[in-house]
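As you look at this complex, bear in mind that one protein chain is not there, while each of the others sits in place.
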Amino acid sequence: MRLRLRPTEDTFYDLFTESATHLVNGARLLAAMLDVDSDRPAIAEQMREAEHQADETTHAIVRRVNSTFVTPFDREDIYRLAGILDDVMDFMEEAVDLIGLYEIGELPAEFATQVEVLQRAAELTAEAMPRLRTMKDLEEYWIEINRLENQGDRSYRRILAKLFSGKYKALEVLKLKDVVDALEHATDALETVANTIEQIAVKES
Amino acid sequence: MRLRLRPTEDTFYDLFTESATHLVNGARLLAAMLDVDSDRPAIAEQMREAEHQADETTHAIVRRVNSTFVTPFDREDIYRLAGILDDVMDFMEEAVDLIGLYEIGELPAEFATQVEVLQRAAELTAEAMPRLRTMKDLEEYWIEINRLENQGDRSYRRILAKLFSGKYKALEVLKLKDVVDALEHATDALETVANTIEQIAVKES
Partner (left out) sequence: MRLRLRPTEDTFYDLFTESATHLVNGARLLAAMLDVDSDRPAIAEQMREAEHQADETTHAIVRRVNSTFVTPFDREDIYRLAGILDDVMDFMEEAVDLIGLYEIGELPAEFATQVEVLQRAAELTAEAMPRLRTMKDLEEYWIEINRLENQGDRSYRRILAKLFSGKYKALEVLKLKDVVDALEHATDALETVANTIEQIAVKES
């Protein structure tokens, strides 16, 4: 049997992986929500549950920082990373919530591209989290997140152009813009997660 | 006569309490502004004055940090806390300003709930500030602010649903949404104040 010398550290990496896994789940629910024939109230309920679980994980990270003497990297960086991961979930939940709240019917097809970018970025983030332990092999993750964020940005601007093309009434534009803004904020926050990890990696190297 | 060994520290707690007291005043003015029969230009003028005083307090905190050798907690945390308290005031002032600027008539009744939440959260914040000295008995404050923020969030979403129900014209929706967004940002910023204090308490304990 091998002794585990730094058991508390393992748990931080596990918890960050758990946090990012909630985001994969959230992005999947968002994709399901786009289908107008889906059971939207049921999906919204699952999203609220996912957001609640993400909150629990965030609090578990904060509690662990508070009760641990030696943390694997700076306490403030742990708070910051946990906080931004939580922000991503809040934006995803906001998008799902607004689709229900505004009683939006069919969403323009361009929204699917935006959500695909978000789903892929969430998956990459969850895959990268266990690598925080060694802070190695993260370059590909940073490059790909950056590429996805650029793709998401182009998709976002295409949606804006369509919304303001004159095809939609002002009130409809207002509703759809709130949803697409929430999606864009979620994608941006995933890029901030990647940038934060890059800064931590530099400090710890 | 008792010697005061750490006179500079007292002043930091006093200044933070002063900063939060400006917010109690700001929230009270906001509540008064909701009444369409009130003297709105006079209230807006008082709000500008309150915001100006809050700026003065923020600058007094910054000046004190710069001229003090030993601060009661990290300099950067003092800046951060002072900055967020100042943000709350800016959002309140923005809400009052927009009501006048957009020449908004009667505000939907749901806005009163939103402002009540803000008022209660500002009062709790002001009451908690003197407890920074010992960093004790803050749990109740954190729990209650969190509960209020959730209540504020539900109220915010109810207002959005009403604004987009088809009862209001697009231009009216745009105006009212700017006001309710400013109120929501003020409530969120008060939660950030509480979270910041929690992080400082953890570091200092």
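Order of writing sets the chain letters: A and B. Residues in each chain are counted from 1.
One rule holds for everything that comes next: a residue touches a chain if its C-beta (ideal position, glycine included) is under 8 Å from a C-beta of that chain, and two chains touch if they have at least 3 such contacts.
Being a predicted model, the structure only gives us computed values, none of them experimental.
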{"item": "Omitted-chain contact residue, chosen from B:A109, B:I143 or B:L171", "value": "B:L171"}
{"item": "For subunit A, residues in touch with the removed chain", "value": "157, 160-161, 164, 166, 170-171, 173-174, 177, 199, 202-203"}
{"item": "Those residues of subunit B which, in the complete complex, touch the missing chain", "value": "65-66, 75-76, 79, 97-98, 101-103, 169-171, 174-175"}
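Please note the rule applied: only the chains that are shown with their structure count from here on.
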{"item": "Rounded Å distance, subunit A centre to subunit B centre (Cα mean)", "value": "28"}
